[in-house]
Each structure stands twice: as C-alpha cells, then as structure tokens.
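Of the protein chains in this complex, all but one are displayed in their positions.
A and B label the chains in the order they appear, each numbered from 1.
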C-alpha cells in the first residue's frame, strides 16, 4: 500500500490510456476495465488475506500443547469475527478520515462504514477508482491480521475474555489510528515514511501489542527454570506446517493486493513482480533457517524453518516491489537469520512467546522496514526509523495500558491450576483431541 | 443467482456500454471484456466452491469420533466425485431445460452435457454472455455442496454404499429438479420467489434430505439414554475449525459468483458488496454463538462458534447483495442464535444430527430465505414461504422414499457391532489414526 487509499500512484498514469479511445469524450463511454481489474485485485487479494486467518489458527494450534488447542482455536476464529465487526463499526472510519479530528494523527470515531448503493449502471458510476466495498473488504483483512499476531505469543495462559476485549480495542481503535498515519494520508505519509504492505503498520504493530501483553502476563509456569529455558514442544507440527503454507499463500494477496491497482500494464506487471519477490523472500528465509539450524545446532529444526519462511515474508512486506529477485533473497534470508537468533534471545530475557511471533513479526518487521532505503530512492533510514518508533511507541504504550487495565479489573491470567490442567478443560470444558491419550 | 442462467439481470444493463465504442457496428469488434470477466468470475467462484468440499470433509472428520473418521472422509471425497459425474450425465440438463417436459417443473432427463467447441476465434464467438463450460463448472459445485450437507448428519451409523446411492439420486435428479424451479426459469422464478445463492435451493434442500435420512436411520446407539442426551464429542477440533475456515473462504465464491456477471461496473461492485456482506454475516453468527454460549451455559463452546459462523453464512445466502452491512450483521447474528437453540431442540426430538447440519443448513436456510423481504422490494413473505414449502416438501418426500427403498433393499444402517467397533474397522478395514491409542 503506497500512499493513501484515495490517491494511488498508478491512477495518474492510467488516466490517459483509459480515455484514449475517445476522439470526442461526449460520444463514448469511459473505459470501465481498470475499475473492474482493480476491484478484482481487492477481492482476490482480500480472500487470500482472509485465508491467513486460517493459517494463524493452524500454526498456533499446532505449536501449543494439546491441552490448550481448543482454546487457541476459539481465540483465533473469535478474534477474526470481532475484527470484522469492529473495523466496520469504528476502525475504517478512523483509518481513512475524510476530515481529521487531529490533523494527520486521528480520524473520527463515529463513522460507521456503509457501502455504496447496489447495481450502479455504468452511466451513473463514478469511475474514479474501484469499488468501495472491495476496498473495505481488503483493508478489513489487514486489521484482522494484526490481531492474529497477538494470539500466538500469549497462548497457553491468557484468559479468553480479556484477550477478546483487547482484540476489540486493538482492531477498533489502536490499529486504525496508527494505520491512518500512513495509509490514511496522515503525518507519516507526509514525512515520506515507506511501508508498502505493512512490515511495520501490520506486523511490527501486532508484535508490539503482543510484546506488551507478554510482559504484563509473564511466562508460562515452568518455562524458565534455574536459568534454563524448558522446551515445550508444539503438539502437532503437521498443523503448524499447514498453517505456514496457508500464510505463504495468503501473503501473495497481502503484498500483491497492496499495489492497490491492477488496471494498467504497469500495475499488473508490478503485482507480478511482487508475487515473485514475495515467494523468493519466503524461500530464502526458510533456507537460511534450514542451513543455520544445521550449522548452529547440528540438527535441522522444523519450527525454525517455518518461522524462517514467515520472517522472510514479513521482511519483504515493507517493499516487495522495488527489489530485484536477488535483493529479495537477501532481505528474506536475513529475516530467516534473525529468527534463529532472536528466539533464544527472547528466552534469555524471559519473554515467553509461545509461537515466536515477536521475532517473526516484530523484529523481522523492523528489519524489513529499515531495508527499504536499500532499494528505494527517496526514502531514508532516519525517516524509516522515525516511523517505526512512532508506531512502536504508540502501539506498545496503548497496548500496555489496556493490558494493565484488564489486569486490574479481573485479571488476564488463568489460575495456576487451570494452566497446569490446560485451558481447554479449565476454561472451555472441551478438548481438541478428546480420544487420544496424552504423554 | 438471480433469475435463470440464460437471462442474467445485468445483461440488459451491460449491453449498452459494450457497444458504446462503436459508431458503426460493422467496423468494430464487439467488446469481449464482459465475456472474459464473467467467465473469470465463474472460474474463480467455482474453484472456491470446490474448496468447500474439502471444508465439509474436514469439518465432518473433525466432529466424528476417531473410529469413524476414515469412513467419513471416504464418503466426502466419493460424494463429490459422484456429484461431478451425475450432474454432467443428467443433472445439468434437467436443471436448465431448453424445453420443459412438464412446464416449469421438470426438464429432460437425457441431455448429457457437452461443452462448446474448442478455441473459438473472437470473430466466431457468440458473445452472448460467458463460457458455457465455466457456467457448468460453477453450477456443478452447488450440486455437490447439497450432497455434502447430508453426509454430516448421517455420520457414524450409515452404510457406505446406500449413502452413495442416495447421493447419486440426489445429485442427478432431486437437486436438479428443484433447482430448475428457480434457476432454470421454472415456476418458482415465475412466481417471484427470491433465493440469490441458495439458502433454500442448496442449503435447506440438503438439510431436508438429511432430515429424512436421520428419521429413517435413527439415532446412534447410546446417544439418547434415560431421557438425556449423551455428548459424543468430535475427535479433532483443529480439523473442524480448519473446515469452517475453508467453508467461510469458499462462501465468497458461493455468494459472490452467484451474481453471475462481472463485466460491468455495476456487477463487479455488486460482487464486492456481496463479499463484504457475506463476511459480516459469518462474523456476526460466530460472535452471537460466542456470547450466547457464555451467557447460557457459562462456558464458551467452540463447536457452537463454528456452527454459528456457518449459520451466519447460510442465512445471508438468500440475499447477500441488498442488505447493508448492519442488516447483514443482524441476519447473520440471528443465524448464530438459531444454532445455539436448535441443536438442543433437535436432540429433544431425538433426531441425531452428528455435526449440526440441520440447524445450520435447514433452519438457518429457512430463516435467511424468509428474511429476504426485509431488504428486497418486490418480494413477499408469502411467496418466500411457498417456495420453501414447495422445495422442502419435494426434497423431503422424495428423499424419504429413496431412503425407505434403500432400507427395504439391504438396509442403510450398519450392524450394532459395527457401529460400536467403528465403521472404519468394520466397513473399511482401515483406520484414520492407526497409531494413536484411543480413550
């Protein structure tokens, strides 16, 4: 997503050919095809990013212990549903303000989204860009993605309802405000900050919200013992791998759709480059983690490969268009390296991140955002850093406040007995795999 | 799907701009883009609805006990394959009759579908609408969906082959006949019945066929004991959740593709609205079930949330275009409420529906169909009720007859020993999870 929703860079270029058939504008219909192509891009991109919600659900269900799987699934489907409602009720209006409440910083809170009337005839339609409903559908999925990132870090010990209340605030308010700073035409976009599809706006933001939660919540019982990290392996690596493949697939929509236009040769060609670069960065992240775990630990680590691929994807998200395939390999590969080193580093800080979401989304997201000036003229490391700090500080502090309020009123952590018994039995009274004996 | 395949509402509107470039029709080529866009819609919509077959398979495999999982998977992939063949051999010809055998009620039974010749040159093509093959592909998936609904209800006790024979009749004859009444231009469409993408034609119809089967088949051994319902929890809620996400994704194709046209600004804008509304209804159904199970039972119930989302989807299917996002939330949310109350109600009637398909597809399907007049001028509750009754009576009675015939000739239920041992060992001689000890 470059610039704002309202002024996609490609529109200027496409305006000319669109009417080139006309010798007398009054006589001919406008060219409707760019409108249709771009709307298609939003719809296809949108359903691919929707699919990422399933990817997070499978990844996280696979990486928690079986006694917490049903709860994790409940959180994942519920957070997506809540995001869908909150983004409509408040979020979209905040994110794309017609008029700012605080110039460049905060939009209006009471602009419930409605869609344009049905069945526009060609003659009546304002052929200004693409269907508003398709844009809403696409943007909604990014908001939900931000919330999905949080659920993995806090798994296996957080209470269900406080988590869902946090999700409500995150998707309705926190994400839309920070996203408006860039994609709504706010102060970061004015400054020249560059984050194409959201390495920082979505992924690092979700990571900061998760980090705040992890600090308030504390680590799982028994995770850090006598200065050592106790491994708590995921219960189903097949699901975790499936989740990673789903996320990889969805990312083509995440990055490709963020071109925000597909109705010109230039735009669809850019979308194609983005697909190729996105795939390369994921592959490089996976291979980097594959080789590095072999070299460092003497054994390949599957979960590191999965997270390496995801870190490669997060890394290329800030700029999936301009890099060459070689630069995409470098950017994604460094993302994979980051994961291998950041996971044990977090453990040393006793920040318990169950699925590795902070290394993957926060740290690789920062890396990807800082890498933009390597390939893009007109961007600077300083501006990129300012953007990261602004978003990071805002999301971290507001999240911390919400977590602390939730902790004060009723608490956010399950009891010790519930945690040991497992959240599924203790909180839901149902198990994900009730028939299989557990070890 | 509005009106018939042959006269999509949007064609009239799109006819004008399509030739607007021409000042002299003899000099210029026709505008081929609407044909291509609409064909793309059928293909993308079709592969998304195909994907729903996998969704049903995973949902049902997750909700049965592990001793019946392999059989449930066998049924799901086999029924899709059988539907693909039967719809070609008989169904499509019945559903879209060039000439009726009984006017408005039944088409010809012996019109095997063939596709138009290969490689039409632009000059030769009849640019009347879209590729016939893409329409066939898309419609086929709806036929298969109807059959998928049945398999879940009857799980864990029905014999494999009688089920597959029923599927053959359902997909070859029963579904195509009732669907022709509306989408083939039959008497219901003449009456003004309105069912955009098939809340009744597909979902309630599948539900009625399942209900007839459940009555003939009887409940599982031990399900109802001393006036109480004995819970028989699903063996793999991760799979069930995955199945729900798959169905949610596929539904964008199910409802969006049913616009049946994408080549004008009005049509693609309508498709976009349908995507946004469909997502909202699913989200509302999930949230309704989330809150209601917490309030009613004091504990959140994951399977209710999954079925709530699906009920929201079924509810919006009769009219995903006209409602506002707020009305979509209301319609879908009521769908979620229905599920929470209908599941125990069915149990009181001792109708054993293993996966909750009757509440989700039949009852929410009726609700969605009856809700159409809330948003659509020109429709009436009476006409909607007549349509539901006509389709319900026809599908229920013909299904009942088929089930009774199958029961008379060889039986439809496995032996008591087989049911207790599990269908996988008894019928297939293979298990889904042979290495895991079962509790």
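The rule is short, and it goes like this: a contact is a pair of C-beta atoms (placed from the backbone, for glycine too) under 8 Å apart; a residue touches a chain by one contact, two chains touch by 3 or more.
From a predicted model like this one, the values you see are computed outputs, not experimental measurements.
Taking the complete complex into account, A:241 is the one of A:180, A:241 or A:369 that touches the chain left out. The chain that is not drawn here is touched, among residues A:270, A:353 or A:424, by A:270. The residue touching the chain not shown here, chosen from B:188, B:216 or B:239, is B:239. Across the interface with the omitted chain, chain B contributes residues 21, 27-29, 32-33, 35-36, 39-40, 42-44, 46-47, 50-51, 53-54, 57-58, 61-62, 69-70, 73-74, 76-78, 80-82, 84-85, 88, 112-116, 118-123, 125, 127, 131-134, 136-137, 140, 160-161, 164, 236, 239, 242, 427-437. In the full complex, chain A makes contact with the omitted chain through residues 10, 13-14, 16-17, 20-21, 23, 33, 37, 40, 44, 48, 65-66, 233-238, 241-242, 244-246, 248-249, 252, 256, 262-266, 268-273, 275-276, 279-280, 282-284, 286-287, 290, 294, 299-303, 305-306, 309, 321-322, 324-326, 329, 433, 436-439.
What we mean here is this: only the chains that are shown with their structure count from here on.
Centroids of chain A and chain B (each the mean of its C-alpha atoms) stand 32 Å apart.
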